[in-house]
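Apart from one protein chain that is not included, each protein chain of the complex appears where it belongs.
After this line comes subunit A, so read on.
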């Protein structure tokens, strides 16, 4: 059944937005992509697309208009995880939402853990919040690793799902930023974090991460240079 048009408002640096780009790439959906300059948002964006003024947002359906001219007839949706589920609902045979209810629940629980134990600490660490310590980051890694089943490729099983999509953009940014020394964290904390990750107890996590970063839908939507540039202008370099 042909779907209605999808216009995605997104930004290359934003990890939330990349989740939706990965999902669209995974399901092979045709869509219009519109880059929002987060430092200089167009004045039509909040009134016509997303009152919260954030990315990602999707305009779904309605007449075929240019993204700058979003129609009141299209449905406006926001919140990255809701958008990823929406894309999964539009393309159920893609498998990004598992077919089995128990596996789906495991995927969603994984996402809960990423949202509560990992991504807040990533933001705190990068922004130099004193609570964003290497220990807090490693606790997030522990919480995620505890959920990874043995002997499967991804978070829930061998299928790449919304659980993997939720984590990949955040991990990738953390990875790039600490490798390049970009962010408001102290260099000491970064070193302790990287050293901590080398511990053999994180072998399962590290192998999983490699598979996440190798996924084509991740690679084609990850813009390392833009991430480095935007985060360094916002947070500077590690002391």
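The rule is short, and it goes like this: contacts are C-beta pairs under 8 Å (C-beta built on N, C-alpha and C of every residue); 3 or more make two chains touch, one makes a residue touch a chain; residues count from 1.
Note that contacts and distances are computed from a predicted model.
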Of "Thioredoxin-like protein", "Vacuolar protein sorting-associated protein 45", "Proteasome subunit alpha type" or "Protein ECERIFERUM 7", the UniProt protein name belonging to the chain not shown is "Thioredoxin-like protein"
Could you tell which one of A:101, A:130 or A:151 touches the chain left off the display? A:101
Out of A:109, A:202 or A:235, which residue would touch the omitted chain in the full complex? A:109
Who touches the missing chain here, A:86, A:118, A:185 or A:231? A:86
Go through subunit A and note every residue touching the omitted chain. 60-61, 75, 77-79, 82-83, 85-86, 89-90, 101-102, 104-105, 108-109, 112
